[in-house]
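The complex appears here without one of its protein chains, the remainder shown in place.
In this document, chain identifiers A and B correspond to the written order of the chains, with residue numbering beginning at 1 in each.
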Amino acid sequence: MRKTIESCITFFSWGALFLLLMALFTLIAYLIQKGADSIQLSLFFGDTTPLDALLLRRQVFDGLFPAIAGTFILIACSMLIAIPIGVAGGIYMAEYCKGKLKPLFNLTFDILAGIPSIVVGLAGLLLTILLNRHFPRQIAPCLLLSCLCLALLVLPYLIRTTQTALESIDPLIRKTAPALGASRSQNITLVLLPHSISDIISGIILATGRCAEDTAVIMLTGVVATAGFPRSLLGQYEALPFYIYYISSQYTGPEELANGFGAAIILLLLCIGLLGLALWIQRRFTTFLLFR
Amino acid sequence: MLRSYSPSEYLFFTAAVFSGLLTAAVFGFLFFFGLPLLQSGQLADVLFSSWAPGKGLYGIYPMLLSSLTLATLSMLISFPISLGCSFIITALAPLRLRRVLLALIRVMTGIPTVVYSFAALFFLVPLMRNLIGHGSGMSILTAAPVLALVIAPTMILFFVNSFNKVSPRFTLAAEALGCSKIQKILYIILPQAWPGVINGILLGFGRAMGDTMVSLMLAGNSTAMPEAVTDSARTLTAHIALVLAFDFDSMEFKSIFVCGLSLYLLTALLMLLFRLSTAYFSQAR
Partner (left out) sequence: MRKNSISIPLVTITSVVVLFFASWSIAAGDISPFDQQKGTLRIAGGTAHIPVMKEAAKQIINYNPQIHISIAGGGSGLGIKQAGEGLVDIGNAGRKPSDQEIQKFDLQLLKWAVDGVGAVVHPTNKVQSLTSTQLQAIYAGKIGNWQEVGGVDRQINLYTRDEASGTRKVFWNKALAKGDISTKANVVVSNGAMKTAIAGDPFAIGFVSIGHIDKSVAPVALDGITPALTTVRSGEYHVARGLYSLTKGEPTGLAKLFLDFLVSPTGQQIVADKGFIPVK
């Protein structure tokens, strides 16, 4: 009897794995089959010549170039805001935070990590409306706002990965420098941070991937269907994930739909590429994935 | 707290407090904008009535129900699959295959949900339409497996992680006594690591509740009370995305803050449970 149950569970486990991989590969194969043909120069630049588009001489219509550029600028600005705060917060949590404050902070960051991205976007939109009431016609949903919201979204992951990276350092290494007379901040900057830098960087790259894929936040905070290359932080912009969503609901013909599939493949490659990079830098990084 | 702060420590402390305050600020924003509604005593109306702006009803009850139904259903699909996969990755598969699978699952966490939804919209929806035989093919039942696929890697990694934390003393002893791999999992690892399984479920459920794109693109967005899983339905997150096109002063707009607030509180509650159970079980051990 027991044997039967055991072999049933074994069989079921393999079945579960098979089902999961089937689902994954079916969707991806479908995507590639539909989108592979569309990946060519016109997917990126529409009917504008690549040179004109790259030199920003002419706004690109019906091409992915502005959306890709928008996504990259979005990622860069969000991470620029989030990294200093996140890493500093993580260092505090790992090295300084003690007593009753620690569980409180832990819970706070868990909650922050758990807030659905659309709620973060909603909060950002509210901020804009409030500002707009005070500075009419100057503040509107824009790239900067999206960056601030995305930074908020990835902040808890950065704090967590930094914290875990530092906390998992061998006590032997941790205590050597202070024993030789190094100050606490010397120990952090010269020993602990360099020692855990690969974990921290992989955390940063994973957060970058999250910025690249999130659609709900930017949907409420300034992404639009057509805007051209983003010229100002206070302007509206295009982004890849939103382009995919927009095409899914608004495509007017087979060409536009094919563009949507092409865009989905490119976003997929971008995100998998970032993840591969993180894996390559650091093999063991469970915390981020667990808490995302 | 008695010793003085060094400048760098002060800086780190500020960053942490700032991040903490942001958590509160998001809540504060939602609360502040939802306040007129709370004061007017219409909260119960909004929470427990249906959505029919034409008739002066701004309720989010159908969305609340849809969100919970969709999240539960996708958990029901995802949990057994995730548990099975984690058994395989922990012990059942040969070592080399385990590494490959683990890397693959990690890569899966990076696949954008909008890409999943986009592929499913054109692949799964027509399939479901024929399978169900009525309706548009967009339904809770269509969104659930896709959402299950989205949350599965998170749960698998959490399960695997907690299984791996079981001390090798136990597992090695079991192996020495001639335990098979599946016996090792069922009688040694699982009894020790089940708190981790519960925590994985909590996290997975939170992710399922918070996801916007899958339900927005695949569940059909009808505002009716869902009566069957084959019905088209709108979740809280999709409702926020859809109703945003309204007057900032109007009831419609205010009611989506109740949506935001409910989502915030629900996920915060899940996280609190998660922390409490982690603390409880680590103490119990």
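Assume a contact is a pair of C-beta atoms (placed from the backbone, for glycine too) under 8 Å apart; a residue touches a chain by one contact, two chains touch by 3 or more.
Remember, it's a predicted structure, so these values are computed and weren't measured experimentally.
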| item | value |
| --- | --- |
| Full-complex contact with the absent chain, from A:141, A:203, A:241 or A:262 | A:141 |
| Contacting the left-out chain in the complete assembly, out of A:43, A:73, A:166 or A:227 | A:227 |
| Option from B:124, B:243 or B:263 whose C-beta touches the chain left out | B:243 |
| Which of B:42, B:215 or B:232 contacts the chain that the document leaves out | B:232 |
| Touch criterion as defined above, residue of A:18, A:72 or A:251 at the omitted chain | A:251 |
| Positions on subunit A contacted by the hidden chain, ascending | 57-59, 61, 129, 132, 136-137, 140-141, 224-228, 231-232, 235-237, 246, 249-252 |
| Footprint left on subunit B by the chain that the document does not show | 50-53, 62, 125-126, 129, 134-138, 220-225, 231-232, 234, 242-248, 252 |
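Please note the rule applied: only the chains that are shown with their structure count from here on.
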| item | value |
| --- | --- |
| Separation of subunit A from subunit B, taking each centre as the mean of its C-alpha atoms, in whole Å | 17 |
| Subunit B residues within the subunit A interface of the complex | 1, 6, 8-9, 11-16, 18-20, 22-26, 29-30, 33, 80-85, 87-88, 92, 101, 103-104, 106-123, 145, 149, 152-154, 157-158, 161, 180, 182-183, 186, 203, 206-207, 209-213, 216-217, 237, 240-241, 244, 248, 256-257, 260, 263-264, 267-268, 270-272, 274-275, 279 |
| Subunit B contact footprint on subunit A (complex, rising order) | 6-7, 9-10, 12-17, 19-21, 23-24, 26-28, 30-31, 34, 84-86, 88-89, 91-93, 95-97, 99, 103, 105-120, 122-123, 125-127, 129, 152, 155-156, 159, 183-185, 188, 206, 209, 212-213, 215-216, 219-220, 241, 244-245, 248-249, 260-261, 264, 267-268, 271-272, 274-276, 279, 286, 289-292 |
